[in-house]
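Only a single protein chain was left out; the remaining protein chains are all shown in position.
Right, subunit A next:
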């Protein structure tokens, strides 16, 4: 190419005439008078006359003094005027119709805004599986993006409607309204999942007072849209705009519908989660280890850690049964069912129930174990269990124990001077052999002494500073020796802590620990936390 781009091409106008241009063209002379205009320009600007100054559209008339593109409206259309300066000082203004382009750009921006809002709404709604929180988030987002105030109403079997409102000051308020949903046009339908009633059909003046936040002023328009749930209606969303605001457009109502679909799904999921949770809570309550306390002047404390951190139950169990009419001693049971998780936990529940029923026979541990063994062998479960039983009786300042192990690690006796001995008990595990044997140990605890029951989750814990070392009996005995003279709760916490540190972040089995301690201060009655302690002389 040899031509210089700086030099204007001559003869362009002569070869392509203004008249043949595919868009409106106006040629202005140096004084701003119209020198020439084509038919298209004539049709667009009917008042324009050759030889007269250009006065309309005003944006072009004002912009003509400088040859830079300008844009503006003519009637309901948008144009941009592009100038070409001719050698004789005249300027050709090409009027390009940009109506379609502009509306596409505006629509794109609006669409982006809607998408951003829906994405944000989904993220916020996904966060919580709590129904109340979901309702709050829904009301808040609707007020921020769709209306001046919003209410989320959840369906109910009762007579009053649970309502979360977010008012024009963005303040959230929860309430229950004792009104029939029929008092608001379209609400009953929305709560039953019928398609939304168009907002223009609803007269805002019919809205009852409870629907309108305090200090809101006159309601200009109202949208009631169902919150479709997962299979069942999740509630209704009410959007309010003040009188001075524009009414809801069709596009806004459809955006509200899209938002409502997401909010409804989130609220449904939350409701489902709550229902599932309450079912498993109810079922699990029976399987959770009990909270222990002082019984008849003897301290009991227990600690439990399931093998998986997401679970709270497993195959280890313990119970403390206080004395009753037929059983003068406190009976402590701690055991371990083969297996982990829920299935093992269900079996622990059965064994615990069986043992509870057999409490009146606790004076003869061997007999009780034989009965449990028979019960387990005849049930359809193929699992086996080990357990240790302790009958506990306070005698003066001391505590007398009868300890029997059925295939379980022998309890440790922690003396005041720090010596630790294994209780001399042993026996067959439960649920496998038709006949079982057991040997019961008699032990006395002086004040400050502890009998420690534990499952093999403690001794078989793997970890340590060098990794993959078994915790073992010796380490447990050393840890127990450090617990000489401690209250039961402190012993349990100490053993749990040492084991847990040994494991670090590694895998482990279920772990159960239970301490039976003769109190140090010789105390006559159990302290319930409200009365002053009384002491022996």
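Definition applied: a residue touches a chain if its C-beta (ideal position, glycine included) is under 8 Å from a C-beta of that chain, and two chains touch if they have at least 3 such contacts; residues count from 1.
The rule is short, and it goes like this: contacts and distances are computed from a predicted model.
For the chain of the complex excluded from view, the name given in UniProt is "Methanogenic corrinoid protein MtbC1" [choices: "Sugar ABC transporter permease", "Phosphoribosylformylglycinamidine synthase subunit PurS", "Methanogenic corrinoid protein MtbC1" or "succinate dehydrogenase"].
Per the touch definition above, the residue from A:17, A:55, A:103 or A:130 contacting the chain not shown is A:130.
Note that of A:61, A:258, A:421 or A:484, the residue touching the chain absent from this view is A:484. Listed residues A:117, A:216 or A:273: the one in touch with the omitted chain is A:273. Contact between subunit A and the unshown chain involves residues 120, 123-124, 127-133, 137, 270, 273-274, 277, 309-310, 312, 464-467, 478, 482-487, 489-491, 493-494, 497, 500-501, 505, 519-521, 523, 527, 529-530, 532-533, 535.
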